[in-house]
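Notes follow the structure.
Note that this complex is displayed minus one protein chain, with the remaining chains in position.
Let's turn to chain A:
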Amino acid sequence: MLLAVVRRAFDMVFVMFGISVIAFLIFFATPGSDPSARIAGRNATPEMLAQVRASFGFDRPLYVQYGRLMQRLFIARDLTSFVNRGQKVVPAVLQATPVTLSLVFGAAVIWLTAGIGLGIVATIFRGTVIDKGLMLLALCGVSMPVFWFGSVMNLITQSRFHDTWLFSWVPGLGYTSFFESPSLWFKTLVVPWFTLSVLFIGLYARVLRASLSENYQEDYVRTARAKGLSESRIMLRHALRTSLITLLSMFGLDFGALVGGGAILTEVVFNLPGIGRLTYQALQNLDLPFIMATVMYSTFFVVLANALVDVAHAWLDPRVRDAR
């Protein structure tokens, strides 16, 4: 067990190292991506450029630059922005983390509940109008781009219907910490939660519907019926329990990617100062230290989620447990 954990941790470090090198090379070493030219500005004199190069250390060999960057990011934690000199990267990322976590956790609760619920209802009514209607709705949810849907939600709740009883409670865009005002925290996040979860509700409902109806073709469901079990018990303890394996794997990966900044569009549309928006801003003005930091942050969560999914998979599926 301990050995497995250590091996896993080693894998994680290795993957993060690889990604950090690739990201570093993309931003620092691809032709035409001279960071000093960008920092010095458009009309910089050659002397200014040389000065910038020296002061940021761009005149040193690449591996030294990489090493210094990593050292300042992970060990000294004093890496600063290229754009706003003096703004430290690590505290900014740490500050953005609770915002993203709030958004993703809430959305995950909604999408799991609704996705599983809809998947079960559609399976129970499979082949009927209810099933087809739900699956069509789910397809709509999957197909709507988040930036568009979020903007529409904003249009409805912030502008067109904001003065009606329906949406007058929706506060302006932005984020309030849970510890400042739990009720305001909740109110600001309801619409983003919903927006973010719609895609996943659709996706999960469809995947679960497919998986459950496949399970219903299996012999063991017939055995369960022959045992005299009730339909609800067959659904929950036999069919759904087996489908959870698929669903949980999916969930872990989605959740990890979102916590790592994958909710970038939702965060930008709703002006939530989370990791996604931080990445967005860093990309807009090519703030390399921030880009490196958010890339590493997001890699960490994706890799972590993968590891957790593997553990959960073994826990849920005895066949996998024995295979290792």
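The rule we apply is simple: a contact is a pair of C-beta atoms (placed from the backbone, for glycine too) under 8 Å apart; a residue touches a chain by one contact, two chains touch by 3 or more; residues count from 1.
The criterion applied here is as follows: contacts and distances are computed from a predicted model.
Colleague: Can you tell which of "ABC transporter ATP-binding protein", "Toluene 4-monooxygenase protein E", "Porin" or "Cation/acetate symporter ActP" UniProt lists for the chain that's not drawn?
Modeller: Record says "ABC transporter ATP-binding protein".
Colleague: Out of A:R60, A:R77 or A:R241, which residue would touch the omitted chain in the full complex?
Modeller: Of all options in A:R60, A:R77 or A:R241, contact with the hidden chain holds for A:R241.
Colleague: Write the list of chain A residues that the hidden chain touches.
Modeller: 127, 218-220, 222-230, 233, 237-238, 241-242, 245, 316-319, 322
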